[in-house]
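A single protein chain has been removed from this complex, and every other one stays in its place.
And then chain A:
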Amino acid sequence: MRSGLVRFLALWKKEWIQIWRDPASIAIGVVLPAVLLLIYGYGISLDSLRLPIGVVVENPNPLTASFVAGLERSRYFSPEPYGAIGGAEEAMRDGKVEAILWLWSDFTRRGLREGNAPLSLIVNGVDANTARLLEGYFQGVWSQWLQWEANTSGQPLLLPVEVESRIWFNPALESRHYLAPGVIVINMTLVGALLTALVIAREWERGTMEALLSTPVSMAEILWSKTGPYFVLGMGGMAVCVVMAVALFGAPLLGSVWVLSLASALFLLSSLGMGLLISSALRSTFLASMVAIVATFLPAFILSGFIFDIASMPEPIRLFTYLFAARYFVTLLQTIFLAGNVWSVILPNLVALFLMAAFFLGNAWRISRRSLE
């Protein structure tokens, strides 16, 4: 038993020395997450402000002028006047404006006499999400202007039903608040799988695995000594990320730090486990790195619910997302950061992460052991 401990400590020390001598690992573990968080935190935003919109008013009068002024006041638009629809259409083709508001010559007359005069809004639909948000913002500016116009003219505006919206967890709808936790997940997926994907494959490729196996060390000991140091590095990176998300991007951390740490630890174990499994199964650094990239970064980016809402995906894809640890971690982080300790969300996701970690580590151990014989 004591010799086992000594062996294990020696292995552990060997791994640390290896990490220490190859500064790349420390760079990945701690520096990379910080840099990436900085880039992503500033780079990823879904809040469109000051969208350029072409405005064509065929029959200008005080009423239309007052609406265009309302458009100018809105933080979502920066209107650009055009004399005729032809010029505005050309600007849209050149990508200079994202949308065109076209008020026909009889707009005011029809609007004042019978109401419901059409406001023609042409949007560039290529970026469908921005287009849809733009339509929503425009609707908002229009309703506000109607209200304001009714108040100043002394004629009460008759809106039968009015929506009073309450947005929970993120009242200002700042995309940065929900993206910051997601960015952490992308970071940690990268770090976890990358750190380990190459470790075991490298030992097989260089033949040092045979050397290790001829010693009395057991496979489990090798795997634990490989996971441990990288786990410590990864948790360091995680801490850097959380501090930056809170201090720099103002993400509220409503839940408890302990739950956050537990979730991070389980997630790191599962992504380290996946890295170990990939490299033990493939034993070639080239293949291991290909698979690591394919199986980690893009799924964490696209299938985790980080940017794209899982609920809107087609059924088969939605089931597929359950295979990725990043999915559970994104849900956990978004809940812990923005909603607090909601146990009915946190517990099932923690269990899922635990099962994934156990699955990956167990299989990594099984595969490496079998290949011994």
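Assume contacts are C-beta pairs under 8 Å (C-beta built on N, C-alpha and C of every residue); 3 or more make two chains touch, one makes a residue touch a chain; residues count from 1.
Just so we're on the same page, contacts and distances are computed from a predicted model.
A.B. asks: Since a chain is absent, check the UniProt entry for it and pick the matching name: "ABC-2 type transporter", "ABC transmembrane type-1 domain-containing protein", "Transport permease protein" or "Quinol oxidase subunit 1".
C.D. replies: UniProt lists the chain left out of the view as "Transport permease protein".
A.B. asks: Touching the hidden chain in the complete assembly: which of A:227, A:271 or A:289 does that?
C.D. replies: Here the residue in touch with the unshown chain is A:289.
A.B. asks: Of the residues A:46, A:239, A:262 or A:355, I need the one that contacts the missing chain.
C.D. replies: A:46
A.B. asks: Determine which one of A:85, A:239, A:313 or A:358 touches the chain that has been left out.
C.D. replies: Candidates A:85, A:239, A:313 or A:358; residue touching the omitted chain: A:313.
A.B. asks: Determine which one of A:4, A:60, A:81 or A:125 touches the chain that has been left out.
C.D. replies: Spelled out, the listed residue whose C-beta touches the missing chain is A:125.
A.B. asks: At which residues does chain A meet the chain that is not included here?
C.D. replies: Contact residues on chain A toward the absent chain are 22, 24, 27-28, 32, 36, 39-40, 42-49, 51, 63, 92-93, 107-108, 111-112, 114-133, 135-136, 138-140, 142-143, 146, 149, 157-171, 173-175, 177-178, 186, 190, 194, 197-198, 202, 205, 282, 284-287, 289-294, 297-298, 301-303, 305, 307-309, 311-314, 316-317, 320-321, 331, 334-335, 338-339, 342, 344-345.
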